[in-house]
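Here the complex is missing one protein chain, while the rest keep their positions.
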Amino acid sequence: MSAGPGLESLVDQTISVITNDGRNIVGVLKGFDQATNIILDESHERVYSTKEGVQQLVLGLYIIRGDNISVVGELDEDLDSNLDLSKLRAHPLKPVIH
Amino acid sequence: MLFFSYFKDLVGREVTVELKNDLAIRGTLHSVDQYLNIKLENTRVVDQDKYPHMLSVRNCFIRGSVVRYVQLPPEGVDIELLHDATRREARSG
């Protein structure tokens, strides 16, 4: 079977994970497996709301179970540093409904 | 295997992937695996004002299990080929 879209290329990079319950967690990818379980180091959650800017909560070292993961995005550090999170307002993402 | 092969042929095309949380992500199909996990490049979220959550993401991995639809480019759909492949797959059980 061909390698397909593994997460190898993202190891030790900062990634942005969207979970099935609609959370957005940013951290450094330290490892993963076949089931898309992932290890996130130095992670923090970005909490979106319509009343105030994006709040960041420190989470630390996390193992996120694959079946709770929707999207793993490669965080472009340049784009991200140009974002003014304190001005971003949005509803939290909806949870995935299977 | 049919859909896996089909998506492999689609690599390099622009697609829009709609997720089961209503987020729609458009980008160039980079790769796909047997679980129909999808990697997109040059991504942008279709409604960025409503969903600014991925503004600093250009490449992403989407878990196959959360995909609701993949919107295909019309050129990427060869009906004859799909018919044949479907019959072949049905015969081989």
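As written, the chains take the letters A and B, and residue 1 is the first residue of each chain.
By our rule, a contact is a pair of C-beta atoms (placed from the backbone, for glycine too) under 8 Å apart; a residue touches a chain by one contact, two chains touch by 3 or more.
We take it that contacts and distances are computed from a predicted model.
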Item to check | Missing subunit (named according to UniProt) among the choices "Large ribosomal subunit protein bL17m", "U6 snRNA-associated Sm-like protein LSm4", "Anaphase-promoting complex subunit 11" or "Ubiquitin-conjugating enzyme E2 1" | outcome: "U6 snRNA-associated Sm-like protein LSm4"
Item to check | Among the chains presented, those that the missing one touches | outcome: A
Checklist entry - Can you list where chain A touches the absent chain? => result 19, 21-23, 30-33, 37-39, 41, 57, 59-65, 67-68, 94-95
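Following the convention adopted for this analysis, only the chains that are shown with their structure count from here on.
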Next on the checklist: Rounded to a whole Å, what is the gap between the Cα centroids of chain A and chain B?
Outcome noted: 20
Item to check | Touching residues (chain side chain B, partner chain A) in the complex | outcome: 8, 19-23, 25, 30-34, 37-39, 43, 50-63, 65-66
Item to check | Interfacial residue positions of chain A with respect to chain B in the complex | outcome: 1-7, 10, 16, 18, 20, 22, 24, 36, 46, 48, 66-67, 69-76, 79-80, 83, 88, 90-91, 93-98
